[in-house]
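What you see is the complex with one protein chain gone and the rest in place.
Letters A, B and C mark the chains as written, and numbering starts fresh at 1 in each.
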Amino acid sequence: MTDIPEGKDETLGDVLRQRGISRRSFLKFCATTASMMALPPSMIPTIAHALERAKKPSVIWLSFQECTGCTESLTRAHSVTIENLIFDSISLDYHHTLQAASGHAAEEARMAAMEENYGKYLLVVDGSIPLGNPGYSTIAGISNYDMLMETAKGAAAIISVGTCAAYGGIPHAKPNPTGAVSVGEIIKDKPIINVPGCPPIPVVITGVLTHFLTFGTIPELDHIGRPKVFYGQSIHDRCYRRTFYDKGQFAETFDDEGARKGWCLYKLGCKGPTTYNACATTKWNNGTSFPIESGHPCLGCSEPEFWDGGGFYKALSMPTEDISKTVIYTAAGAVAAGVAIGAIQKGRKNSAVASHSKTTIDDLEK
Amino acid sequence: MNEIDFLNWVRGPGFQIAVIIFVAGIIIRLVEILMLGRKPNLAEAKGSAMRSGLRTIFSRSIPEKSTFKRSTFVIVTGFIFHIGLLITIFFFTPHILLFKDVSGLSWPALPTPIVDAVTVVTIIALFLVLAHRMSNTVLRFLTNYEDILVWLVTILPLITGYFAFHRVGATAPTLLALHILSVELLLVLFPFTKLMHAFTIVLARWYNGAISGYRGVQS
Amino acid sequence: MTTHSVQFNIQIGDDLTWNVAPLLHEVKHALDNLIKNNETTIIDLRSIPLAPGEEDKILNILGQGEIKAQLYALGQSEIIETQYAGVWIVSHYNDENEIMGRFIEITSMPDILCSQTEDMIEARNHLSESLKEGQNIHESSVEKSA
Partner (left out) sequence: MSASLEKGINVLKEQVDSTVAAFFSSCVHCGMCTDACLFYTETGDPSKTPILKAEPLRRIWKSEYTLSGRIAKLFGLGKKVDEKLLTDWETLVYDSCTLCGRCSMVCPVGNDITLLIRKTREGMAAAGHAPEGLIAATKRSVTIGSPMGVKLPALQAQIRHVEKDTGLTIPVDVEGADYMLLLSSMEIMHFPEFIGAVAKIFNKAGVTWTLSSEAFEATNSGIQIGVSDIAAELVQRTVDAAEKLKVKTVISPECGHAYMAIRWDGPNLVGKSFNFKVRHILEVLDELRQQGRLKTSSMDTQKLTYHDPCQISRRGGVINEPRNLIGMFAENFVEMSDRGKMNWCCGAGGGVSSNERADEIRLKVFQRKKDQLDEIKPDAIISACSNCRLHLEEGLEEYGMDIPLLSLTEILAEHLED
């Protein structure tokens, strides 16, 4: 995969035809792609037209403080799928986990790809970057920070895959021992597309790449850098259990009648109402289901700081701190303080009473 | 600070700070009032101060007929928004979860659509209250900045709550965070404004009832 | 009554059908539009939030008509005309038979069934090359037509 000797100027259409993919297959691919990107079916011809002429881009994939879950998510399918097709069609010039090359050869491949496609390649990052100590995470002796800065320089755009790269992720969770930050906190002068999720839905990753290939631009992003087509609506708004929420029918435990009847999981800590992702419609495992459908509340993994939200099983309306303790301590302190303050005030009154000078009829006029 | 940070803050430290100020403020004020004390009444009693005091705590909620006729608007809108606040605060599932989390106590919720409708009615009633306050000569004369501030911090949680529930105007975490923040604002201002009447009303009515009842009049 | 080889979701209950009726109405309007203006409508079933069982419900209601075509391209696809002429269900699967997309097409003939110009050009080239080389002409009769 690191070795792409020729065909840099080939279009995607050329690649597909070379591989014996029929036009009909391509149409099928475009139809499912449109569906995946939540584009109206009327866009299918446009997508087909654009994709056919799309140039193969060069992609460099850097993995920093991460668990490889994002790569796993992406490469999970072991048969020829449409996502794989897309990936086959792009030139993944550098990927720590997937590339065969290692050591100097690997780094050389990265340098070569950067040089060759300077200003045009896509940089995909998964994992967060430790700022606490550069030694916390290095590749070939190069700190994550340095490698990111060096590679980002010539990138056309950066895709932060997974919540770690997008928002700091688990490494960023309190107390954040490594000083982990997201790509966006370091790189300010490049377009960054955040594809958060822990892991992100694989078709979302490919969807973003497809969009880039199809339209040559980055998709429209929301206020925290996520493509609106996938993250435009909350889990809650697309959830098939929404009617139960609206009706006020909730599962109280994981094994009660409500849980069996598929009632809303809000009380069990579902973060669907504040989580923006495509799970409820795109679903996982090629459309099989998504967490809520299998009876588990949404964790909110595509949102920043989801791990610091006070517990996965605490309802959104619950405070994240132990308020009952706060109330007890505060009340005890306040009673003591109140008595002290009250005593001072009572003393003030007593001294007013003590300094009372009797009013007689002669005192009524000034 | 992104919106989820914001939400986590209002659900966490923000809420804690608000609760501390609220609880400490309420208790200090109540202790402050009670510690001033009251001299025992040396006159021979004609009725029971205790019984009358207890009764007045409840009976003062029902206006006497001629008073109702004279202050109909204030009483009707007052009833609507107070009952509305009671329902929206204490009978909405997410709120009950909050109370359960803090106190361990739980009670049945009202169906969400009902709470939703009550919210709208309450908001309308509060707007009418303000309009009346601004148009009525007496109330305009009586009104000070605190009255407006209290009105604002009372209606804000209703409005933000309504928007958060219907998810319009901003992203859901922002709406929810704003709603919680508006409640925190209410909690923080509570002990230092006339909102305090929610607690001192028991004392005031008790005293009034006791003073009258001691003389043989049910007030 | 069910369509064959369609993967059904687990049926939980049918008290969630708040999107089924509006969708069927949309199909009806699309059919009107097809008859009057000869305009094709494609509805992406994935874009509509449906409860488990609701998609099946829709498919059951539309039923199966006279045509059922199977396509082998990047896995299987299934094109079925429902019992309502002009209303087609197009389902795409990958080669693991996982559903990739499902559309209701209101058209006289779904595009994907038609032979594509590019494929036909390729086919012709392929055929002429075969003829030029003269090989296998005798063994196999002409299988592909232009």
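The criterion applied here is as follows: a contact is a pair of C-beta atoms (placed from the backbone, for glycine too) under 8 Å apart; a residue touches a chain by one contact, two chains touch by 3 or more.
Not measured: the values here are computed from a predicted model.
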item	value
Visible chains that the absent chain touches, using the contact criterion stated earlier	A, B
Option touching the unshown chain, where B:Ser48, B:Thr171 or B:Thr200 are the choices	B:Thr200
Chain B residues touching the omitted chain (full complex)	28-29, 32-39, 41-44, 46-47, 56-57, 60-61, 63-64, 66-67, 70-71, 74-75, 78, 136-144, 147, 192, 194, 196-197, 200-201, 203-209, 211-212, 215-219
Chain A residues that touch the omitted chain in the full complex	341, 345, 348-349, 352-353, 355-366
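The criterion applied here is as follows: only the chains that are shown with their structure count from here on.
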item	value
Separation of mean Cα positions, chain C and chain A [Å, integer]	34
CA centroid of chain A to CA centroid of chain B, Å	40
Distance from the mean Cα position of chain C to that of chain B, given in whole angstrom	61
Overlap residues in chain C, where contacts from two or more other chains coincide	none
Footprint of chain C on chain A - complex, ascending	17, 21-25, 27-29, 31-32, 34-36, 38, 40-42, 44, 77, 79-82, 85, 238-243, 261-262, 280-282, 285-288, 293
Complex contacts: residues of chain C adjacent to chain A	12-13, 16, 18, 42-44, 46-47, 49-52, 54, 71, 73-74, 77, 90, 92, 94-96, 98-101, 103, 111-112, 115-119, 122
Chain A residues within the chain B interface of the complex	167, 222-224, 234, 236-237, 245-248, 250, 266-267, 273-274, 276, 300, 303-306, 308-310, 314-321, 323-324, 326-327, 330-331, 333-335, 337-339, 341-343, 345-346, 349
